[in-house]
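Shown below is the structure under consideration.
Other chains of the complex are left out, but the ones given are in their true place.
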Amino acid sequence: MGEARSSGMRKAGRMILMPENLPPKIYQDLGLTDYEYERIVSILGRQPNYLELSMFSVRWSEHCSYKSSQKALRDFPTEGKRVIQGPGENAGIFSIGNGLAIAMKIESHNHPSAVEPYQGAATGVGGIIRDIFAMGARPIANLNSLRFGPLDRPKVRYLLEGVVAGIGGYSNCVGIPTIGGEVYFEDCYEANPLVNAMCVGLVKTDTIIKSGARGIGNKLILIGSATGRDGIHGATFASDELDESSEERRPSVQVGDPFTEKLVMEACLELVERGLLVSLQDLGAAGLTSSSSEMAAKGGVGLEIDISRVPLRGEGMQPFEIMISESQERMLAVAEPDKVEEITKVCDRWGIRAAVIGQVTEDGILRVVNESQTLAEIPARALSQEVPLRNLEVRRPAYLDNLHHYPLPSLESEKDLSQHMLELLASPNLCSRQWVYRQYDQLVETNTIGLPGADAGVVRIKGTHKALAFKIDGNGRYCYLDPFAGGQIAVAEAARNLVCRGAQPVAMTDCLNFGNPEKPEIYWQFVECMRGMSQACRVLGIPVVSGNVSFYNENFGEPIYPTPTVGMAGLIEDMRWCTTPEFKDEGDLVVLLGE
Amino acid sequence: MSKVRFGVIVFPGSNCDRDCYYVLKDLLQVKVDYIWHQEEKPKGFDCLILPGGFSYGDYLRCGAIARFSPVMEFVQDFAEQGGLVLGICNGFQILLECGLLPGAMLRNQGLKFVCQFIYVRVDNNQIPFTGAAQPGQVLQLPVKHNEGNYYVEEETLKEMKRRGQIVLRYSTKEGVVTREANPNGALDNIAGICNERKNVFGLMPHPENSSEPILGSQDGLLIFKSMLQYMEDGEFRYGGGEEFRYEEGREDDLDA
Amino acid sequence: MKRVLVYVTPKKGILDPAGQATQRALQSLGYHEVEEVKIGKYIQLTIQDNNFSESSIKEMCSRLLANPVIEDYHYEVSDV
């Protein structure tokens, strides 16, 4: 409260909020529509300046705002007796009894992995890990779901090798076992591979921390790496006037630093454990803009950020660059002023930076200042939650009619059958995945009682009799042929895989990979898939606790198959009940269940 | 409860520290504490463990930066006074970098991280870290590393053999040392070595990740139990002689 | 025979975690004069004279030896 600005200062500051002479329609270059721009003007009651416009453009991007998918996503069942936190936080959480809970989430990093497979995949893993420890949970397992083009193309091999090495490089270094995943090869993913990373963490129910900022006068602390020009998108600086720097100075590919992540993770978990934080949030897409507006909106408060206090890595960074940078390995925390010293000590001990960059205010405004100069003032709630939702058209794609009358070639003789069997076994889509998971540390933390290679990965929970099985599944081909049934199958398959390990499926997370939703056929696929998945979840009684949507997975207008990925958790009450797939003894009966 | 007290050193980026701690505390129920990398004079420890993980991200070279941690002077002194020092994976790399053990690690021959269960044959059970093993006993342990391709100059290798410093070698389940059993290209299938005095031991496989039947193998426990047994016996009844005679172990011609 | 020395360095503005960690390590060893460390690759190629061409060298660099999205490279040619 001590540092709340006097109204005099605020007025003086407001002077510079007058729009600079921005080129007309610069908002279009930033990816905003006419309608969205009008909304921004009416929210602010004036024209936005460039910084404000940049902040809106990244926060209201599809990636951050879910403006095309929000409505459809409401269909998912998200409640259940175990659910502690449904979608909407950094990760979903469900209870497993004994005062313990599991946080889980999936995230896609498809486009970055297509450009730089190692770093793209690595930073994808880094992002999802931060989502988990942002809830105060210690990550206990990673999984991943991968899709590539056919393996006979050198470029595809390069992507596959890089992605797998990147996933391993990051999770192995942070020290989280990768216990499962899937990888498929299909033409439609050739130029647009899918890299979905899932992380699960264990948390005591009474130390769960959330992102909503609280307590007027509390400090806003930026923890971790310095901020550079990472991931600032090309589209963001298209205007002549503002683009004095060369493209070279603005790398949009990010390099992961798993070592720093490990230190940031340990520091944050220690801070949470010792009760030093009020709230915690990771910095992901749209960097400070997104995380601060979410923290403020969720807490029903305002936040003031002084960009002069943000530790920087790049020289001469502009305010908008600081506010939208996607530099990795950073977290944002709110803490009471008298805890700041202690927090700094903990971070120092772990060898990472903690900088007080602002404070919680009463007025609901996200205010960006540079020392005493106000640079931006935006109602946090509007920025975070009032993006105009899109009403997209749906149309059943014409290809379905042809496909449904496709003549399936018939198998002729017995000889054919064994030949086909051999071909199937040798197919990259069915053969052993050992080549992949051998590159992942599956064992660190000494909990992995079900290794990759069987239906689902299993970790035991030390100090209890319990274990948890996790599986990630999806089948783009089915969804392409029938998105509704494909969605159902994805959920059912994950559930079956868990049951095969003796686990009761209890919660789900998902990652919905689709083409351009502005095409009615694609949006139809999306809506149908969602319907199928939701229905399967309802029937099986499995709530969805978190998820992620990735649109625009296309290459030169050719969309990928609709590919929802399902990540599911199953509870094994007694780890001795955990089952394995192999035939055990000679003479045992073999029984086929189902139709 | 045993009086022996273990210390597990925590470097920035260590990630098997908690695993070692768990095995000692919960499975073997012995006294164990973490030692922070910045501590210069920790007191009252009988055995030290440098755990696996990625100290300093393994940037530059595995173990290269960690070896300069303030705690490392203490480790050196401790070793010089005959204290038991165990380095696992990254810990082994740190021991190599600081010269407590001879040789260096190159990248795996396959250029990829390898995580899998392998077999190692105990070629010397006369040291404090393998005393509980039978001669030539085969252990099933996991490896998980990028740089486990052990290298040492030929002259030194000869000396090491003469003194019985080659302790573990990658082998088949039956204990035959073959090229196929070698997961990383290590010279002579070397998986674990000790110093001349036999009180410093480094190995690439992870005994702490294989110390319980439910995790697939409990062979790793043997390493920790050997150390404990040695400490409790309170005397050096192993590996005294200058010339070490390896048990006749089978070995395919690795040079072929 | 030609000897080609290729130098691959992290692009400006791209994070170089190994360089940062090494710089901190040098500082804590007492070399406070070290302001910055960048770590790249140093690749020595031995190439047959008869098939040598600068344009293939450039190709090798941009296709395989360096990743142009995050790395810069330059090279030097000499006879051996």
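A, B and C label the chains in the order they appear, each numbered from 1.
To be clear about the criterion, a contact is a pair of C-beta atoms (placed from the backbone, for glycine too) under 8 Å apart; a residue touches a chain by one contact, two chains touch by 3 or more.
Everything quoted here is computed from the prediction, not taken from an experiment.
> Note that one copy per chain kind is shown in place, then state the copy numbers for the whole complex.
A x1, B x1, C x2
To be clear about the criterion, only the chains that are shown with their structure count from here on.
> Are the chains arranged, by touching, as a line, ring, star, complete graph, or other?
complete
> Roughly how far is chain A from chain C, going centre to centre by Cα mean, in whole Å?
34
> Distance between chain A and chain B based on Cα centroids, please, to the nearest Å.
Their C-alpha centroids are separated by 39 Å.
> Which whole number of Å gives the spacing of the CA centres of chain B and chain C?
Roughly 35 Å separates the two chain centres.
> Residues of chain C that contact two or more other chains, please.
17, 21
> Name the residues of chain B that each touch 2 or more other chains.
In chain B, 56-57, 59 touch at least two other chains.
> Residue numbers of chain A touching chain B in their complex, please.
Residues 165, 168-169, 172-175, 257-260, 262-263, 350-351, 437-446, 448-449, 451, 460, 462, 575 of chain A touch chain B in their complex.
> Inside the complex, what are the residues of chain B that reach chain A?
12-13, 15-16, 18-19, 22-23, 26, 52-54, 56-59, 112-116, 142, 144, 206, 208-212, 214-216
> Could you list, by residue number, the parts of chain C that touch chain A in their complex?
10-17, 21, 67, 69-70
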